[in-house]
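Every protein chain of the complex appears in place save one, which is left out.
Coming up: subunit A.
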Amino acid sequence: MECVVQGIIETQHVEALEILLQGLCGVHRERLRIHELCLKSGPNLGLVASEVRLLCDLEQSEPTWTVRQVGSAMKGAGAEQISVLVRTAVESKMSKNALRLFYALGYKLDHELLRVGFAFHFQRGAQITVTVSSINKMLKLHSTDEAVPVTPGIQLVEVTALASSENYSEVVAAVSSFCEYLAPLLHLSKPGVSTGVVPTAAAAAASLMSDGGGATL
C-alpha cells in the first residue's frame, strides 16, 4: 500500500520549495528523469480492463526498468475523512525487455511521458518520498530527447509513503503533518482533487529565498 498526496507549484517557486525541503529532510535531493509508459490491456484481454506503468529510470548510467501496478483507492467513510489517498501499489524491477513482454501479452501503449525534476527520500514518522517534476510529452514515439512540457510554468509535487494495512493510519498522519510544513508554498491533496496554486506562494518563496532556508523545525 502507499499513501499519496499531490499538488502543483509554479516553476518560479520550485527553488524555494527545494530549499524548504532540504531544510526539512536533511538529505540531499536526487535528480529525477523518468520515462513513464502507460500500457492498457487490449480490447479482448482480461476479464476487466487493466493498466500497468513501465518506469524507465534514465538517471542511471544503464537505464533501469520497473513495472508498477496501482490498485483501487481505499473506500469508506474513514477513507473519505482523511486528506491522504491510500491505495494498493505493487512494483517489480524488470529486465530491459519489459516493454516487449507486455506488448507480446496484448497490452497497448496508451500514452507516455517524461518526468524531469528531483526527489527527496527521508524518514519522518514514515519512509516518505517527495518528488517535484515537470511533466513532459514526447513529440515523437519514445523520443525523450525531444520532450516538451505539458503545462509550461507548472510543476507537479507528489508526496508518497509506503504503508501496510497495519500501519497506514500512522503513515497517513506522518504524511499529513509533513504536508503542513509545505502549506505556505503549495497545497497538497488527494490525486484528482485539484486545488490549484496557493496565493501565499510568492510571499513564502520570497521569504525562503531571503533567509536561505535556514529555518529549522
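Simple rule for what comes next: a residue touches a chain if its C-beta (ideal position, glycine included) is under 8 Å from a C-beta of that chain, and two chains touch if they have at least 3 such contacts; residues count from 1.
By definition in this document, contacts and distances are computed from a predicted model.
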item: Protein that the absent chain corresponds to, by UniProt name, given "Mediator of RNA polymerase II transcription subunit 20", "Prenyl (decaprenyl) diphosphate synthase, subunit 2", "Diphthamide biosynthesis protein 3" or "Large ribosomal subunit protein mL44"; value: "Mediator of RNA polymerase II transcription subunit 20"
item: Among A:M94, A:L113, A:M138 or A:L162, the residue in touch with the chain that has been omitted; value: A:M94
item: Options A:V52, A:V130, A:V172 or A:V198, residue touching the unrepresented chain; value: A:V52
item: Footprint left on subunit A by the chain that the document does not show; value: 41-48, 50, 52, 67, 69, 71, 88, 90-95, 97-98, 100-101, 104-107
